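Down below is the structure, laid out as structure tokens.
Note that this complex is displayed minus one protein chain, with the remaining chains in position.
Think of it as A, B and C in the order they're written, each chain with its own count starting at 1.
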């Protein structure tokens, strides 16, 4: 039994994390922090957890968490705020999985450019491991700081990894057209996520400007061994959960659909949470699971990849638990079946 | 062509009102006021109206509206604020339909008790006419101030009027179990109407405390000629629009279903916007129309009435236009077909 | 590790059951039957289970299930068809939890009247135990045949049990106004559950005629020790899952809200899956859990009970697993946390 702390426990990724950990046989939820909810019971903030989680929200204090012998901390804080927690956690010797974007971009200049403030913890940034188990499992196992991957990027990266790994496509030709359920926008009410505004509506947002763009390009570039450019367009779908990415890429030379499918199956053989589908997937097939489903088609001269997941489970808290499993030598699928 | 002004133009009832008036052959939208949006174009606040309504939001000023020769003002302001606009409008000689609750309760004590502040315009309160055309058409025609009825109350009142008019039910036995789409909660974002909170969920709210209770009881009492007590429970449905009320009442003596249906048909004969249905209605049958659909069943010893409407059209802006039609001698259905 | 068979595996309750059992540490899914899907893999019918459940749909054959040493069979068949499976299962000595309505009504005449065909297995009917653990746990532990309770009835029964047990209310005064998500209508496409018909709509159905009425009355009568009459009105809510029942009852004499709440808390003390809530519950608080949440209010002269659950988990497959846990001496909450 290891002890977990959850930082920034009032949002949706924290709720999802607790829901998963409640079923994990080797983890105890030992502490939950929240600046705004300190002193509150969990059930008051997350009624679904009433009578299920015993702890009370507390203020974040790394020393106190150390005293409680926390083995693993999950950071569910907004970017910027996350850095302020990760530094003292690592100093206190607590291994940390940060679900924010703060330690994902390896280049502090890129971070500063896209997040509009300088990175103030470049030392830890240098040793953070990008927490995508299908690509970086080896490094995750021994990491002290895991930068949990973004929700959109996972579909883009796993959707394109086999093609780029084998140099099959033009790395300048990639278009990622993504669609997300509304929980991806977080729990703070605003007009764009007010029910009568976004229900029964579909819209694009942040066209050409979304902060997940450099994250996708960085990891794909790492896999390809060459820079990759991505046109990334996110959209909002009137549903709670789910991300679906439709990805277009130009093969360097003509390929057959069956051949590409076989490539994907080979690449993901032995990866328990990626399913290469024969038919077309729907986000509902992955709802509240840690699976990321992929299908591939060749249309005219283009490869079209369809990749989907649950944005809160696979896209955030599920993959965080998968990372934790690797870090502590548990079965990779423990608590995630 | 008469000239209309809309006060408090940034919310959903104002948007619905403009959408209806755009199709009305005898009304021109001549002014729209909003404290928060003054100076803005309509299209910026309500993108669906882009290039369709020419006016710009202005600050409310009764003298200016008089100068513009406004014939009818629609108040879409919150209760409390509405009083502040209605007084100068009537002084300026502008006939007004107030969509707030400020002039619905005839007894200022009741108003003070339920709305938690005293009524500051009892003079106009005394001459306000409750704007339910199926009951008060005669008085509406000549009214200078119409208190447009609440969304829930219309289903309760029209659902019960034939029974109470004929003294068929025990006036202490009435239960109104109502369900509303989320637009009824207005356009200000809050946690309870944040998409991932209320989508895929169903809940009751304000049980036994909703402010529409005294409004329902007052008008039903007027129709019955005797006090009527109502247990009223509102619920939130994950959909944009629609109210459905399931109403239970105890008949004074056993009645047959067919007999009760005939009573309803007779009561609503010649009323263009009430449809007494043979089958069970669904809110979608009334979506974006001014119809209020009613069915009646006898179950065991109880009469069960099912009444539904679109909360923004029939429940607010549609019936406001119906009231305007009566006030100006237009065909009652003009602009509402 | 016990072995479970699921009969009629193509529908939603079977899918939910498998999803739960996959996480249950003491049960193996050893067989799944379906007449229409025999020979198919699970993943083809339920894509969310791809690569998660290894068995293939087979034809139902009690002898074959016996040969496979099945310990527990879950019947997810439609009523009528269920009887045809339960008989041979019990003959083969396989303990059975029947999720259909076939063994719920103890009186075969009632069954014949409401289900419009005679009951053809009255012998087993006589020994079936109604599977509501909060009321019948003792008998469930030793049962060979458990009649798993209906989704609506659980909210009505658990919502009213404390009041009737203590004789606090008039047993003729009960109104149950229930609202259900669309998955309750099953997986066979029809016009009323076609997305563009029922989405963004709310409607009542089977008013005064729903087959859960006699089930509610029978069990409430058993708890009360006197006949109980119920007016039951089901409605369809545009959401996947969730049932919310608003229940109205007349107390025999005036009671205070706090007093009633305390009564509920006492009644449900030690019951792990009923949460007596201080605030008002929403179906989303119970989504994909086995919890049934209850709140009580006193409004005027009436007691208003609000009870909700997930119709597929608590309302069907979750409570079935809770029953199985009792039958096999497992912790009542195993697999359901």
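Going forward, contacts are C-beta pairs under 8 Å (C-beta built on N, C-alpha and C of every residue); 3 or more make two chains touch, one makes a residue touch a chain.
From a predicted model like this one, the values you see are computed outputs, not experimental measurements.
Among A:88, A:108, A:186 or A:238, the one in contact with the hidden chain is A:238. Residue-wise, the contact with the chain that is not shown comes from B:285, picked out of B:37, B:102 or B:285. When the missing chain is restored to the complex, the residue among A:179, A:212 or A:275 that touches it is A:179. Checked against the full complex, the one of A:40, A:106 or A:246 touching the unshown chain is A:246.
Where subunit B meets the chain that is not shown, the touching residues are 22-23, 25, 47-48, 50-52, 200, 275, 277, 279, 281-282, 284-289, 291, 293, 337. The chain not displayed touches subunit C at residues 12, 181-183, 187, 189-191, 193-200, 238-240. On the side of subunit A, the interface with the absent chain consists of residues 175, 177, 179, 181, 197, 199-205, 207-208, 229, 231, 233, 235, 237-242, 244, 246, 248, 280-284, 287, 297-300, 302, 304, 306, 308, using the contact rule stated above.
Methods note: only the chains that are shown with their structure count from here on.
Relative to the centroid of all protein Cα atoms, the closest per-chain Cα centroid is that of C. If each chain is reduced to the centroid of its CA atoms, subunit B and subunit C end up 39 Å from each other. Separation between the centroids of subunit A and subunit C, computed from CA atoms only, is 36 Å.
Each chain gets one centre point, the mean of its Cα atoms, and the points for subunit A and subunit B are 46 Å apart.
Shared interface positions of subunit B, defined as residues touching 2 or more other chains, are 181, 197, 199-200, 238-240.
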